[in-house]
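What follows is a structure written as structure tokens; I'll ask about it next.
The complex is shown incomplete by one protein chain, all other protein chains being positioned as in the whole.
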Amino acid sequence: MNQEQAALRTRTLLWVWTLFVIFVVYLPVFCSALASLTKSRYFLFPIRKWSFDWWDKTMASIEVSTLVKTSLMLAGSVTVLATIIGFFGALAFARYNWKGRSLFQKVVLLPIFFPQPVLGLALLLWFNALGLPLSWHTAVIAHLVWIAPVITLVIAIQVYGFDPVVEEAAFDLGASRFQVMKEVTLPMLWPGIWSGMLFAFLLSWGNFPLSLYTSGADSTVPKWLFTKMIAGYTPMVPTLGTMSTLGAALVLSIGGVAVILARRRSN
Amino acid sequence: MESHALQIQDSAISGAVKKSRGPLLTPGARCALPVIVLLLLGFAAPLTAVIAYSFAEPHSFNVFSSFSFANYAEIFNTENTVWMSFLWSLSLAAVTVLMLSVIAYPIAYGMVYVFGRWSGLVSTLFVFPLFISENVRLYGWVLFFIKNGVFDGTLNLLGGADAPEVLYSPGIILFGMIYTYLPYMLFPLVLGLSLLPRDVVDAAKDLGASRYQVWREIELPLAMPGFMIGLLLTFVLAVGAIAESKVLGGQSVIVLTHDIEVSFTYAQNWPLGSALAVLITLITGGLTLFMLFKLDLDRVLGRK
Partner (left out) sequence: MSETALMGVSRQKLLLDLVGVRKTFDGFNAVERIDLSVMEGEFFTIVGPSGSGKTTLLRMLAGMDQPSEGAIYLRGESLNDMPANKRPTCLVFQSLALFPHMTVGQNIEFALKMRKIAPAARKERALELMRVVRLPETYYSKNVMKCSGGEKQRVALARAFTYDPEILLFDEPLSALDYKLRKTLEKELKDLHRETGKTFIYITHSLEEAMVMSDRIGVMRDGRLVQVGTPEEIYTKPSDKFVSEFMGEVNIVRVRPDGSGRYKSEDLAGSFTVNAPASTDGYVVIRPEFLRFLALPSDADNCLTGRVHNEYSLGSRVQYQVRVGERMFLVEQPRRQSFGGGDVTIGWDAADAIFVAE
């Protein structure tokens, strides 16, 4: 019995600690949501008057709708490009055994193991030196440098579980290279590709340090929020932050269900 | 070992391709091409430019036409404050990494061994914050700790005491960094621990190892690849952190990245900023390369 008691105690402690950390992780998110529901111009807790006024104002704001549009275009472009680049990158990473593979694997990881603000600043200097005007287009490139490697890894994990012998079998049965890709490789890798797209979209949507330095006069949601945090608080800051968080949660749940369905189908 | 079989079947397919299209790159190299081009233009080139500027004359744009170590000298000149940001960034990062390993290890252990079917949900809960930009999450803490904020307000409600002033101090910056980089420590640890076969732990216990001995002799050494990745990732990201000091710290501490930003923007001293960026790159890149060449990525990521 002693043994079981000890195991139970460990189990309980681990749960308590984990739940406590989860609580801390979500506490500020919750605080933002609270601050968005106050009627007054300044946040005072406990809230005297609750209202959705700032939600309405944020929804109606033309400035905010421009921001959201820019953020969506940015995240959309990054998703498409990063998924394509990452898909092929993942094949090179985990599927083919080519001469430079081991080196390639390390090179791909370098941008992930690099502080993003420094990467953003280096790109700022680079774009300036080239004379490129900064806009959300340049931010797409900046996001890709970081996100495409991440997506490569996400898809590579799926590719590791894929037995290349089935490609050989299809090839042997008379399929062309293109047909092998379309009929065998792609369908088997769909779950990984879906997760990759989901990650790409969400990471781009929530990215702050790269957008901050590389999008020039165009502002994304995180970047705009930052400027307002530093100077000029309005309850629209927690409101838009909360909206952005809820949007990401919605995309994650829809995407998560899609990934689970894709996985079920491919099994 | 396994790679031989792959290689054979690879060359079979590439051989067939070669017949029809003549000698191109191997399929692997062709697939790697988009990533390589992207990283050449978006990663290697900017870093090269930064290196080039770091040797230009201070406050000039004379890249390649002048060569000087003046920028580096300026960083380590004790009359300036730049070296202090350097020290702050490095020490904040080191403490962050230490604290995170203590905080994340039990959670990772639970996710691998204890939580069972709940560990999927737990990991989703820890992944999700990665999709909320760090400034939004950090700003939530401002609303929590600020005067008349959630913490202060709750204390006032309960007993009338005022909450201590914690915002705009080095301590809160550290807290913010620990908070932001938790997932980057947690998931590599989970990866590392899940590489550890359950039987091996059972065998060690069976042979008489106590719980602590199992941890020291078996768990830790075998989970080391994941642990190393976590340490490295959090350290590297924390060295370059800036949002924490801007949002929570009220610039009570000037971090390294902040100095780079100032040189690249208001001060228009590209060479100085570049020299700083080069130093950061040397530290993070050196550590990363050292680690990557010690790790067998195929084993860590899934081929085993």
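In this document, chain identifiers A and B correspond to the written order of the chains, with residue numbering beginning at 1 in each.
The rule is short, and it goes like this: a residue touches a chain if its C-beta (ideal position, glycine included) is under 8 Å from a C-beta of that chain, and two chains touch if they have at least 3 such contacts.
Predicted model, so just to flag it, every value in this text is computed and none were measured.
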Absent-chain contact - pick from B:200, B:267 or B:282: B:200
Listed residues B:45, B:63, B:127 or B:222, member touching the removed chain: B:222
Hidden partner interface residues of chain B, rising order: 197, 199-200, 202-210, 213, 217-218, 221-222
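Everything below uses one rule, namely that only the chains that are shown with their structure count from here on.
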Rounded Å distance between chain A and chain B, as computed from the means of their C-alpha atoms: 16
Residues of chain B that touch chain A when the two form their complex: 3, 6-7, 9-10, 12-13, 16-17, 26-36, 38-39, 41-43, 45-47, 49-50, 53, 63, 103, 106-107, 109-111, 114-115, 122, 124-126, 128-144, 146, 148-150, 152-154, 157, 179, 182, 232-233, 236-237, 239-243, 246-247, 257, 260-261, 264, 270, 273-274, 277, 280-281, 284-285, 288-289, 292-293, 297-298, 301-303
Interfacial residue positions of chain A with respect to chain B in the complex: 10-11, 13-15, 17-18, 21-22, 24-32, 34-35, 43-46, 84-86, 88-89, 91-102, 104-119, 121-126, 129, 141-142, 144-145, 148-149, 152-153, 156-157, 160-161, 164-165, 167-168, 171, 177, 202-203, 205-209, 213, 221-222, 225-226, 229-230, 237-238, 241, 244-245, 248-249, 252, 256
